[in-house]
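With one protein chain withheld, the remaining protein chains of the complex are depicted in position.
By letter and in written order, the chains are A, B, C, D, E, F and G; residue numbering begins at 1 in each of them.
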Amino acid sequence: MAKELLKGNVAIAEAAIRAGMNAYFGYPITPQTELLEWLAKRMPELGRAFVQAESELGAVNMVYGAACTGARVLSSSSSPGVSLMLEGLSYIAGTEVPVVLVDIMRGGPGLGNIAPAQADYNQIVHGGGHGDYHPIVLAPANIQEAIDLTYGAFDLAEKYRALVIILADGSLGQLMEPATLPEMQPVIMRQPEWATYGAAGREKRILSSINLDPPKQEAFNLHLEKRWQEVKKAEIRFMEYYLEDARYAVVSFGTSGRISLSAIRAARAKGIPVGLFRPISLAPFPEQALYELSQRVEGMLVVEMNAGQMLEDVIKITRGKIPVEFYGRMGGMVPMPEEIEAEIERLVDLPLSLNGHPRDRWLDRFSLAN
Amino acid sequence: MAKELLKGNVAIAEAAIRAGMNAYFGYPITPQTELLEWLAKRMPELGRAFVQAESELGAVNMVYGAACTGARVLSSSSSPGVSLMLEGLSYIAGTEVPVVLVDIMRGGPGLGNIAPAQADYNQIVHGGGHGDYHPIVLAPANIQEAIDLTYGAFDLAEKYRALVIILADGSLGQLMEPATLPEMQPVIMRQPEWATYGAAGREKRILSSINLDPPKQEAFNLHLEKRWQEVKKAEIRFMEYYLEDARYAVVSFGTSGRISLSAIRAARAKGIPVGLFRPISLAPFPEQALYELSQRVEGMLVVEMNAGQMLEDVIKITRGKIPVEFYGRMGGMVPMPEEIEAEIERLVDLPLSLNGHPRDRWLDRFSLAN
Amino acid sequence: MQTEIIIAGFGGQGVLFAGQVLAYAAMDQGMHVTWIPSYGPEMRGGTANCTVVISDLEIGSPLVSHPTAVVAMNKPSFDKYESMVKAGGLLVINQSMVDRGVERSDIRSIMVPANTIAEKIGDKRMTNMVLLGALLGNLGVLPLNAVEKSLKEHLPAKHHKLLPANRMALESGAAFKAVTAAQVIN
Amino acid sequence: MQTEIIIAGFGGQGVLFAGQVLAYAAMDQGMHVTWIPSYGPEMRGGTANCTVVISDLEIGSPLVSHPTAVVAMNKPSFDKYESMVKAGGLLVINQSMVDRGVERSDIRSIMVPANTIAEKIGDKRMTNMVLLGALLGNLGVLPLNAVEKSLKEHLPAKHHKLLPANRMALESGAAFKAVTAAQVIN
Amino acid sequence: MVQTTLEEQIVYSRPESFTDTQTHYCPGCTHGTAHRLVAEVIDEMGIREKMVGVASVGCSVFAYNYFNFDFVQAPHGRAPAMATGVKRVLPDRFVMTYQGDGDLASIGMGEIVAAAARGENITVIFINNANYGMTGGQMAPTTLPGQQTSSSPNGRDVEVDGFPIRTAELLSTLDGASYVVRRSLHDPKNIRMAKKAIRLAFETQKHGLGFSLVELLSVCPTNWGMTPLQAQEWVADVMVPYYPINDFKVHPALANIKA
Amino acid sequence: MVQTTLEEQIVYSRPESFTDTQTHYCPGCTHGTAHRLVAEVIDEMGIREKMVGVASVGCSVFAYNYFNFDFVQAPHGRAPAMATGVKRVLPDRFVMTYQGDGDLASIGMGEIVAAAARGENITVIFINNANYGMTGGQMAPTTLPGQQTSSSPNGRDVEVDGFPIRTAELLSTLDGASYVVRRSLHDPKNIRMAKKAIRLAFETQKHGLGFSLVELLSVCPTNWGMTPLQAQEWVADVMVPYYPINDFKVHPALANIKA
Amino acid sequence: MPPKGRVEIDEFYCKGCELCVEACPQGVLALSADHINAKGYRPAELIELGCTGCGVCAIVCPEAAIVVYREVKTRSQASEQE
Partner (left out) sequence: MPPKGRVEIDEFYCKGCELCVEACPQGVLALSADHINAKGYRPAELIELGCTGCGVCAIVCPEAAIVVYREVKTRSQASEQE
């Protein structure tokens, strides 16, 4: 198919449409609003359901309800709005209904601002709602990837009866790039064997997340954990750039990942053997691949648009065996390639150490500079 | 002062009263409700403010508002209710107002059940609301500790202008033990130099979490990170039991920590040199102490009432240098000392390995058993 | 030394209160003690139980799989807990509510027609105290008068008129002596 | 080879559209391209800018500190971006909106009285296209007719009547030739 | 030839829309009565196989065990949003939420108002029992002035705790609401009226007229500390005066529909 | 001896309760007018130093920059809850929330109803501009039938999007609400009436009578795609008929209080 | 002559709430004096003649525990239609 110049928010929305999404429920919030606005126009055109909910609480529970029928459903929001969805997301996970959520992160905490950020990594990947559950989290770094991940997210959600979160930041939402949209899938009403759509000619069904009896709840938790093991086996995704001969590696996801790529090219141009490891599936995280990489390189630089959240995972995975450094921008600031390039040069030039915490070193440097 | 036989929920509520709490705002949810009910009676008696909010969203924003005036304020809830508070907590952190929150965890995800659990460790310690922020998280394991931590939490919150969360589980809420209540502090209206209580005779003040300009937000984020470094230096708390001569260590917090103590005594009685490391401050986490301990022992067993959340932190901190095993109960199940004792014996008897993930091994064992 | 006691029965039988009385008494004797109820679903009905652990050390687990002693105030509790009592432990049964004897021979047990006794004392609500008396009289963890003292100290004044009945109940219970199953059979 | 272009000006000057036209043309030429706007506070007003990166490789950062070329459509943009242009880069200035000359001597620059030209063409809205013409005429990253073709293909049909004016604007702009500051001073 | 015989007929039996499950409700709790009326109406309308129920959080959380049709279970207060999700993708199904007063009028006020304003074509069965039954009898938005609850131990003080919300009246201000009435479950006459209202509510949905809600005054003997009979009297004597039995909004098109 | 002279007096100047800050509002936006009226009333009542304002999320999020008194800023929709927190610990201060229609009537409906029901002794200034101004003009609960917005591109379709909420009417059903009125800002006469209402709202608070709210019809020229003058006309012609200017609830005790 | 009826109360569902007892216009219901069901409740029973099959008990029963029977006159066309 021909390439089109597409804006992130619109591309994601349209990819969901092409995936046969039956219904969308959302609430306006910058920098995600264009996604909702696109669907406000397109969904009724196509005879599909679009509801601007009364709030993010409303939206998450509408997708919850619609997902219970077996429909393909999407919601989207940005950081503060996602915080309001967490009870609902925990219920969704606890009921095992497939839902796709797009989170276009902005600067925080609190009302913060509407500039791009990656400061909800922990919220989405580790913390978030209450109880033990695991969403699949996919972090695109460009428009084509955003399209492809969104398009595939529905299948993934249905395959594992899981919550799939597309985690991007405000700049990806605003970015335009040429990309190819997938084919339009027919919109059908699925009736999976667990769904509640009226018990005509079959036993009635119940979808709920309650198990007052702890042993039953524990059995359910066990089931979720085992299923997560399967997901871990099958759904790891990441990209490697210039790593074959690299002695240093930058680890970075999403927008900061692609910016790092520019820095790496510049550093390579100066003869520094550095490459990029860009996780796409943040959950399940490409632990094994990163660990293996850590065995091959002399040092790693983690770059994020937050105060070092994925950093902790990288430290854990690399087991303190190789030096890790960190560079972050916060509160809606986006790092420039030059800044990252300078950090790569520091990595190469300065004696590396396994002691202390990379965040503390970064904070010292960063405070001086600011 | 004389000891009294006190129930966890009541003890915490009364400790907050003694600490001079000006106002409480909350919403009923089992297994935390008795805390609210106690204050429904006591606060009006003492001429202090008590409001049963319309929801947890209402409650968190009421404490937010009251905290802005400089008042000592408390809210409390349990897992699903806390999920609803996360936007508000992020705002509170983003505004730097001191708030104390009690979270009496129950089984999840979703509606789950009302039995004790520790499955919100990640939510409270790492994830939770959007944006980079750090609550101080304290996990009591007995009633006296719950009282003392709650009593001190207000000072801590004010010292760092931070959110302090008392993280306990349903069984601690229901447990009765003899304990001593602290003295009643006079209830005063503090007027700290940042608070908004009417601009009589001074410049007006604004309390907000918004910084539309990313560089300003970044400077604020930096400030939060630097302050967190201070907290990390000054506010680490943990307990050690039988660790002087231990060759094995159990790492466990709160209720599972005290249950582990019974198992350890039983194992010691069989001659196994095992001790207990019980973190009290989960954030800041006693990283250094645990790391040093890991240098001294041959293996560690992490015990939690969840699927292994603190486990990941222990793995990170011990840098994969010593074998770590895991034992967990989920969904409202509480481990019995015998189960933990058996796990300790496994640790001693079986060949330990640094490969694979302790959670995977546990899941294999656990699935077989269930 | 640690003693673990589970008291179990129907909701209205004063199960939780009996446990608390024990806990108060232990506290007043300067011992470590924990009391923890089973807290059921968010709705009413069904059975209740509580676990009391008394020790001279800081108490680890407030819950136990194999308690030193169990007071079973009704049939379901008897059925559920008989097998759990620690070998050599004590099982106190409300004979008024059960229709079978003790099966295990490695524990001590007492059958107390507690309802009947309580009714004789003139207050059906004393059933739990009769059984508590039987427990204390055969366990040796706390003297009977420690419990009486605690009742006096912690019972709200308006209930003090019940103290004589309580004392009578405790004492009538304490008069029962534990036997082992072998003895019962014989 | 990678070329980075920032186009900046007031909200109503067609800054974002000019960038998109560029991006479409690059796409149609089979090149990698990114377009990203500055997206301001949740309320109106102020200045706007966008960054277009054109490359023959997968593009890393869509944002740059030192662009190859800048189109400054007003005074604040001129002031802000002059220092940022990469040494040897190109600065296209809307002369109609500024009151000073270029200071740097290590870049090439063009002063285009774009408002005046656009008005001459008969459509004030063509200012952005005049400047785009000047940019393309001096950058060599894309041929002028590529842009014209893209305009035809991606402009909604109802706007096709503007195509001749667009072409004229682009060509008038392209007629301006870049100089270095030294030349300007002389 | 016509012959007249006396024949025994079943005049009432358990509705088909019920399962053979004992409820967990306390003796005399009229949650059960409300369930029964709903089940009867669904039987009569023959829509059991087209039903999707949405249970809420409260004593009725397990409603899904008692009704013999598909059910989902919503987070506290959010049933109307979940119902919206279901209804929007399955417009030809019948969607009902069953919510308590804490659920609907406290934590869920935002969702119910929005659903009513949207004219969401769903039916809401709203149980007003003047307290939070499930969590042990705390004050609800519907708790009456002076009423003692576990979180208003000295009785609801309107100066501090505010005034009870008359939910049906409030929702009837919304143009999207087509059928909003209050009924009571405290005696046979009122129960009969309640059933008619439930029928009309489902008819509202059937005819695509939009949002329908039946508020039902219901007892909570356990937390009120009363016998079931005393509780019924309390409804008649104390609740009904504050919460009048009335039709607050009836879409004109309903005039032609018999219930 | 009496002498008559002509002397120039200031009959109007910028209120003291304002700071010397330019607003970020679009030209002609009557958020500014509402601010000014509030500031004037606060000046006249002499309560500037006792004020604590609660800003909400919407175009007025920066209200705190323009008023010269203490201010806090609430999460989207939660201003009434924050105000409750402030008021309960400082009952002798004046607490005001300033909220848009998206903030108050959509995401914040639960909080405003609860605060009104509690009779929370606060004053709410509620700006109904029939859309979400700040995020670029999406449909609000107050958007009129047929009105085009960026999320109802073909005009609000009541069949799908539901009906606009008349907030003042809805809140006036609550016993805890003591003063609930609607006014408009589209011409001098209405602005004068609006000011009187704002005064009465603060008087309600001053006399401890409970919850007060003034709904103000306000323009959003930018997102409506109109000039400020056209926008004022649209208010008069389209909004006022749907949202009548009226007193919906006035506590009897207010009769004796002059505004 | 009042119609003749009877009720069957399923003790599996009955919780002895007494609502039917109170509501029965004929006063023919009572809680069992001696029997306790599996859940520990004294179920309601028909204790006297005189049930009219009016169904009021069923209307008030929260547990749908009651089946009501009534004798009704039926007119049957004896001759077959040909």
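We adopt the following convention: a residue touches a chain if its C-beta (ideal position, glycine included) is under 8 Å from a C-beta of that chain, and two chains touch if they have at least 3 such contacts.
Computed from a prediction, not measured in an experiment: that's the story for all the values here.
Judged over the whole assembly, touch between the missing chain and the shown ones holds for F. If you put the missing chain back, the residues of chain F touching it would be 1-15, 18, 22-23, 25-33, 35-36, 39, 187-188, 191-192, 227-229, 232.
To be clear about the criterion, only the chains that are shown with their structure count from here on.
Traced through touching neighbours, the fewest hops from chain B to chain E number 1.
In terms of the distance between Cα centroids, chain C is separated most widely from D. Inter-chain centre distance (chain C to chain E, centres taken as mean C-alpha positions): 44 Å. Centroid to centroid, with C-alpha atoms defining each point, chain D and chain G lie 88 Å apart.
Centre-to-centre separation between chain A and chain G, using Cα means, comes to 62 Å. Counting partner chains per residue, chain E shows two or more touched chains at residues 25-26, 61, 73, 75, 77, 106-107, 109-111, 113-114, 118, 135-136, 141, 161.
Residue positions of chain D touching 2 or more other chains: 41-42.
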